[in-house]
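In this view, the complex is presented without one of its protein chains, the others remaining in place.
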Amino acid sequence: MIQVFNFGIATAASLFFPLHPPAASTIAPQVDYLYYFLTAFTLFFTFLIFAFIFYFMVKYRRRSEDEVPEEVKVSIPLELTWTLIPTAICALIFFWGSSLFFRNARPPANSMEVFVVGKQWMWQLQHANGAREINELHVPLNVPVKLTMTSEDVIHDFFVPAFRVKEDVLPGRYTSIWFQATKLGSFMFECAQMCGAFHSSMHGEVIVMKPDDFAHWLATNAPSQTMSSAGGQLFSQLGCASCHQEDSSGKYPQLAGIYGHQVTLRNGARATVDEGFLRSAIVNPNSEPVAGYSVSMPSFQGQINEVQLLDLIAYIKTLGAARKEAAIQ
Amino acid sequence: MSESAITQAGRPILEEHFETLPAQEEARKLGMWVFLITEILFFGGLFATYTVYRELYLPGFTQGSHFIEVKWGAINTAVLIVSSLTMALAIRSVQVGKRKGTTLGLLGITMLLGVVFLCIKFILEWRVDYLHHHVPGINFDYAGPHAAHVKLFFLFYFYMTGLHAIHVIVGIGILLALSYLTWRGRFSPKYYSPIEVAGLYWHFVDIIWIFLFPLLYLIGGR
Partner (left out) sequence: MSVAVAELATRSRVHYLNESYGVKSWLLTTDHKRIAILYMVSITFMFLVGACAAALMRIQLLEPAGAIVQPETYNKLFSIHGIIMVWFFLIPSIPAVLGNFLIPMMIGARDVAFPKLNLLSWYIYIIGACFILYTLIYGGVDTGWTFYTPYSSTYSNSHVFGAAAGVFIVGFSSILTGLNFIVTVHKMRAPGMTWFRLPLFIWSLYATSIVLVLATPVLAITLSLMAMERFLHIGIFNPAIGGDPLLFQHLFWFYSHPAVYIMVLPAMGVISELVAAYSRRRVYGYAFVAFSSFAIALIAFLVWGHHMFVSGQSVYAGMVFSALSFLVAIPSGIKVFNWTATLYKGSNSYDAPMLYALGFLGLFTMGGLTGLFLASLSIDVHLHDTYFVIAHFHYIMVGGSVMAYMGGLHYWWPKMTGRLYPDKWARFAAFTIFIGFNLTFFPQYILGYLGMLRRYAVYPAQFQALNVLSSAGASILGVGYFIPLVYLIWSMRYGREAGPNPWRAKGLEWETASPPPRENFEETPIVTEEAYAYPTRPRAVRV
């Protein structure tokens, strides 16, 4: 019933102008479905209230100045009805909206990773193989893509209307979203968080390509270095390697295989080593020191930018992968 | 206008928009309570923010806390508690109709203790913090570990104790005005609501300090 009704509204209205942006991701139709249900619900209740008002205003209009209206007793069952029915409907919408959100909160394990750095007023995007783009993002069709995002300055927000995804891009930490494109073509992305003078010009395009075309694009745009090899170079340039890789005295944490593992902090808490943990360990090493090491590390805040940080983290991640592979063999 | 017209000792002053004197007194008392609730939220917002950062940056905040002297904080706590006692005695003294001198004496001690509190705060604490280059925005200079967080601690320290000190100063001002009115014989066992309401305020300022002291001075043990 509702489906037919929703479909009816959607088609009738779209004869005049579009009612929703292109639905080009796996979650877009699900979001639209809930949206049209809510639209139908809203229109129904608004018209219902309007109809009652209209009817009462006409039927019970004042016919003379001295008119005395008829007594009406307050009915408790009626009060309960219009309390409980809306509560039930709200509960339904809540579960619908939340379960949809919850199901899509975590990116699939096999997602392709892309790294996003926002700054006033442009988007820098980087693929794992080192290919970089500005205000453009090439992705393959039907492959889940996870964006790990951060900002160089103020809060931005990465929004792709056609994919129905949006998340703030904060300085000093990583946030992430994911999507799986289901349509070929190009779709705009915009900055959704007021970030200064040219906030409204901070937009770009997601270009969805066939996987083969994408592989080709990636290969032709690949720089000489992948993210992790650029990170490896930084690792030795900045002197990280001398303590964290070459030293075997046990005074410094060794980083091979550390990514994805749990460590114990000096204050006794446990923490999982993820991108955010590594980021703060580099930028702000003494905020959450790992137990068992007494030497304090110099901070690299201000010495490397967000893109370099992402490279370094990519490199540290490969250290782990290399060890795991070795263990399997 | 109407205040100067009243000269008769202890004559109640009923403002014209109130029906009865008890109604006026109750209104004043409720007004002060509502004001104090606002104040709780005012300090509460600050306490909440402070607590969040204390959790996030515990090492830096512990470090910062070690730079300020528990001794003075503790002495000041005692000073304010005693002043609350003398304030309560002052109210009691008007209530039961003791001599004007007794009330004035008790109000005087209360104010004096307020001044002692401020002297310890400003001269023995803030001035020393200044000499040690601990004042953010003016001369903060500390290069040890967690410098940014120590600085944040000191920002909160000055903001919270400064805001509290402003309240103490306002309180002393109110008591000064009430002492003058007491001296003029304005209050009696029949009419003493201004002193009672000022007492509420004074106790509140005291209680805020009782929260501030452990929050700021006693982080992470000594």
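As written, the chain order gives the labels A and B, with residue 1 at the start of each chain.
We take it that contacts are C-beta pairs under 8 Å (C-beta built on N, C-alpha and C of every residue); 3 or more make two chains touch, one makes a residue touch a chain.
Because the structure is predicted, anything quoted here is derived from the model rather than measured.
For the chain that does not appear, the touching partners among the shown chains are A, B. Within the full complex, the residue among A:Ala192, A:Ile207 or A:Ala230 touching the omitted chain is A:Ala192. Listed residues A:Ser200, A:Ser236, A:Thr272 or A:Gln303: the one in touch with the omitted chain is A:Ser200.
For the options A:Gly130, A:Pro161, A:Gly204 or A:Pro289, the residue in contact with the chain missing from this view is A:Pro161. Summarising the interface, chain B meets the missing chain with residues 16-19, 23, 26-27, 30-31, 34-35, 37-39, 41-42, 44-46, 48-49, 52-53, 56-57, 136-137, 148-149, 151-152, 155, 159. Not every partner is drawn; the one left out touches chain A at residues 17-21, 27, 30-31, 34-35, 38, 41-42, 45-46, 49-50, 52-53, 56-57, 60-63, 65, 67-72, 74, 78-79, 82-83, 86-87, 90-91, 93-94, 96-98, 100-102, 104-105, 120, 153-155, 157, 159, 161-162, 164-168, 170-173, 175, 188, 190-201, 284, 301.
Assume only the chains that are shown with their structure count from here on.
Centroids of chain A and chain B (each the mean of its C-alpha atoms) stand 47 Å apart.
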